[in-house]
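What follows is chain A.
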Amino acid sequence: MTPSLVFDLLLAGALLLVSWRLLQASDLFQATVLFISFGLFLALAWVRLHAPDIALAEAAVGAGLAGVLLFGTFKRIEPQPGPSSQRPGSGDEPFSASSCRLDQAAACPGRFHYLVAGVGAATLTALLVLAVLELPRHGVGLTGIVAQNLGSSGVDHPVTAVLLNFRLYDTWLELGVLLLALMGVFGVRGAHDLRGLPMRSTASPVARRLVGLLGPLVVLVAAYLLWLGDHAPGGAFQAGVVLAAGLVLLRLTGLPSVDRLPRTALLSCVVVGFAAILLLAVLTTLAPHSFPLKYPSAWAGSLILALEAAATVSIGVTLAALVALVLVVDDQ
Partner candidate 1 sequence: MTMTSWLPLIVLCSSLFTGLIIFLLPEERSGWRTALNMTGATVKVVGVFVMAWGVLVQGAVYEARFTMGLGFDFVLHVDLLSLAFVSLSSNLWFLTTLYAVGYLEGSRNRSRFFGFFSLCVTASTGVALAGNLITFFIFYEFLTLVTYPLVIHQGTPQALAAGRTYLWYAMSAGALLFLGVVGLQTLAGPFDFVSGGVLGGMDDVGQWEARVIFALLICGLAVKTAFVPLHGWLPAAMVAPAPVSALLHAVAVVKAGAFGVLRVVQDVFGKDFAAQIGVLEPLAAVVAATILFGSLRALMQNELKRRLAYSTVSQVSYIALGAVVLGPLATVGGLAHLVHQGIMKVTLFFCAGIFAQSRNIHRIDQMDGLGRTMPVTMALFTIAALGMIGVPPVAGFVSKWYLAQGGIQAGQDWVVAVLVLSSLLNAAYFLPILHRAWFRPCSGNLGGPGPETASGSCGIWEAPWMLLLPTLATAFFSLAAGVFAGWEWSPLGVAELISAGRGAFP
Partner candidate 2 sequence: MTLAAWMILVPFMGGVACLLLRGRAVAWVGLAASAATAWTCLPLLRHVWHSGPVRIDLGGWAAPLGIGLYLDGLGAMFLLLTAIVGLLVGVYALAFFGRGREYARMEPYFWPVWLVLWGGLNGVYLSVDVFNVYVLLEMVGLGAVGLTVLSGTNDSLVAGLRYLLATMFGSLIYLLGVALLYAQTGHLDIFLLADAVDGSLPVLVAFGLMTGGLLIKAALLPFHFWLPPAHAGAPAPVSAILSGMVTKASFFLLLRIWFVVFPDVTAPVAGQLLGVLGAAAVLWGSLQAVRQTRLKLLVAYSTVGQLGYLFFLFALLTPAGGEAWSEGWASMAWTGTVFHVFSHGLAKAALFMAAGCLVLAMGTDELAAMRDIAGRLPVVTFTLGVAGVSLMGLPPSVGFVAKWMLLKASLASGQWWWAVVIAMGGLLTAAYVFKILSFTFVPVGGHDANARPKAGPKAGRNVDQGANEHQGPKNSGVPELRPVPALMTLAALTLAALCVLFGFRAEEVIALLLRDMGLEPPFDAVLIGNIGGDRP
């Protein structure tokens, strides 16, 4: 048993334990904390599995943003201490939370329900385990083909090449998903910008000063990551997530952030990544001897960088706006 295997087993055990606890712990706060650690363990696993790009993104997204989101939500939906004895029969009320579960049968999780869940999940797991055991142990996937075409992709980092050249369509659509999520939240709220959000200025002056200094640093780091993506782990996602994290920090300390952007500026930032790729798609579709989304070979590198920059801005601003909206203190 090599040390690396021990590490693997420990990490796997930790992942399983944490996820089990976070789903079963009766305390929601504990679950939230466990969720954040789940993200961190996953990031470790990515590093171990030679996927540093994902580790970067996961550390920022899974542990950072998701944690902030969940924690913030938890803080705001958690009832004031001691309500549990107040409404013993509230399940019958029309608008009680019991009417908003995924599955209505869960309204009364009786033995039958637990049985179904247990049997279903166990079957699924068993099948998955069996299937995984049957998988070929030496799959190559598309590594070779990607390596062959890397030269003509315009970048040197294979993951960036896949994301922004070979499978640019996916990336584009994913920016669209991000856009739709924000639009959905906007739609519920009924306003296109964040300027109406109430501000908090609870943070101490020291923290504000500190974060204020951090701001330019965050932008710098994001730009560096962006540039790094050309030839090493890094790129638009990671940069965007870092940018988002910085913007969220600014917002949390009451410093100017996404919520100070006027409507047009905010929307432009949100849509710029999607629109940039759309523009590329339209132009390449119109061009006579080209495929949609095909970079002109001479400009591939610089175009990719430009698109990445646009995507970074979009991802950063959109995620920051989403977090700001989730964490907003509504005064209704």
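Behind the choice of candidates: all candidates are chains of the complex that A comes from, given by their letters.
Points to keep in mind about this one:
Here is the rule we go by: contacts are C-beta pairs under 8 Å (C-beta built on N, C-alpha and C of every residue); 3 or more make two chains touch, one makes a residue touch a chain; residues count from 1.
Here the structure is a predicted model, which is why all the values come from computation and not from measurement.
Touching chain A in this complex, out of the candidates 1 or 2, is candidate 2. Of all the residues in chain A, the ones that touch candidate 2 in their complex are 95, 99-104, 127-128, 130-132, 134-136, 139-142, 145-146, 149, 165-170, 173-174, 176-177, 179-181, 183-184, 186-188, 190, 192, 264, 267-268, 271, 274-275, 278, 281-282, 285, 290-295.
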